[in-house]
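Written below as structure tokens is the structure these notes are about.
Of the protein chains in this complex, all but one are displayed in their positions.
Now for chain A:
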Amino acid sequence: FKLFSGGLNYTILYILHVCSVISRFTPEILRKGIHGDTMTENGCEYRERVLTMDTMNPNVKRVEYAVRGPIVQRAVQIERELKMGIKKPFTEVIRANIGDCHAMGQKPITFFRQVLALCSYPDLLEDGKFPEDAKSRARRILQACGGGSLGAYSTSQGIEMIRQDIARYIERRDGGITCDPDNIYLSTGASDAIVTMLKLLVSGEGMSRTGVMISIPQYPLYSATLAELGAVQISYYLDEDNCWSLDISELRRALQEAKKHCSPRALCIINPGNPTGQVQSRQCIEGVIRFAAAEKLFLMADEVYQDNVYADGCKFHSFKKVLFEMGLEYSEKVELASFHSTSKCYMGECGFRGGYMEVVNLDPEVKVQLTKLVSVRLCPPVPGQALLDVVVNPPQPDEPSYDTFIKERTDTLATLAEKANMTQEILNQVPGIKCNPVQGAMYTFPRIHLPPKAILEAKKEQTPDMFYCMKLLEETGICLVPGSGFGQRDGTYHFRMTILPPKEKLKIVLAKIKEFHQHFMAQYS
């Protein structure tokens, strides 16, 4: 550049030079982070870690999952302390926080475990101790597996024969309405399929970001997944005064509000409900379907508790069935995904991670994308797939295992119904606790009235119901999940407790809660 304009140009050049030097270092600063310094365990030097709270995925930080959250971590700690001999006002921790039947003493269905054992170790097919019906199912499953082994990968959508069996089960359940096996996707528990569908649905930015409608209260897989995916959670309140029923007017309100700041695309409903246990009426389900059709919402129906229906007058109506009985105007139009699992109902086989979803009216191109997406994880666990097959293909009246099977199934479901009733009765005797009927599922979600003094003390550090539950845990060993983990109307407090402990133990648990609540009320009045 010319000397005559050199002064200005030189300044500009100098500034540019400084900027380029800075920009060469900036990535360094970004890379190392400002807060990355930590001492090593042996205290010898500062290190800047690559992966810190500041550099990690911010969405993951927003994820919360109360069912295994802080209160459970404290419960585990207490269990360790008990083992070490530390004295406490109780001798054991009762984990009434999670819907885990077997952990609470429920027995597996004999037939299911026989078939699975045969599949795992086919030499047992020669063993005279196993009934023929178990053997024939095992042979059939193994024939559908690569190399006749449960250890082979299956197709990503799940073993074809099992999908066919599921389709037939759905047809029987839904009074003959056709089910296409190609619309069935086996999954690693229902959670897996729910996350997959939500993933597909999440797109857009800002005002066009996907909004997903979910009940308050809800099972926190939904809120956790929406946080992780960076989607917008649209809460619709269930009506506590009307047994946790769903009002279309409330859906409408939530939707209108949401349209101002996101693009609502999906409506999730859990029926029978978790944590609330309500079993939606047929009328209500029709209303939801009409609403979804009118407002162009993708319906996700979480039906994992479909066999857990206890209250008189209540009945499980699958969304698929109701949809098709509403005629072509709806059944050809509404996009629906229904979810089921081996973890609940009368099976309680949580550890096997068996599940499936049925997709209805899914855009064919999207379906191709779905199939592609699930292929990356290869396949769901094959033992879980096999288990699902026996669930939808249980012993028939003319088969050797039928009587035992029916007895075990009936006993399990009847016991749950008894415990549901008992829980509701006992809790409703406690002044300050109001418990809606446990119509279905495996939980009670009672409302607890907390004295203002307690609320004030809690708010220093915790939600009031967490404060309550923590005290309950420390004083009685009973582990519940505070309602704040599921969502609730502002200013109301709840806890979720499972109805799973054996009856005698459940009575004791409920009596202890009663005692604790009265003591708590007295202490904080």
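Remarks
What we mean here is this: a residue touches a chain if its C-beta (ideal position, glycine included) is under 8 Å from a C-beta of that chain, and two chains touch if they have at least 3 such contacts; residues count from 1.
Keep this in mind: contacts and distances are computed from a predicted model.
Considering only "VPS26 endosomal protein sorting factor C", "Isoaspartyl peptidase/L-asparaginase", "alanine transaminase" or "Mediator of RNA polymerase II transcription subunit 17", the record for the omitted chain gives "alanine transaminase", by its UniProt protein name.
Shown as candidates are A:Thr178, A:Gln256 or A:Gln369; the residue that touches the absent chain is A:Gln369.
Of A:Cys284, A:Leu297 or A:Met497, it is A:Leu297 that touches the chain left out of the display. Across A:Thr52, A:Asn393, A:Asn428 or A:Thr492, the residue that sits in touch with the chain not pictured is A:Thr52. Hidden from this view is one chain, which touches chain A at 27, 30-32, 38, 40-42, 44-45, 47-53, 55-58, 60-61, 63-65, 67-69, 76, 98, 100-106, 108, 113-114, 116-118, 120-121, 124, 127, 129, 145-147, 149-156, 188-189, 191-192, 195, 199-204, 220-221, 224-225, 228, 265-266, 296-298, 328, 332-333, 335, 347-353, 361-363, 365-366, 369, 372-373, 375-384.
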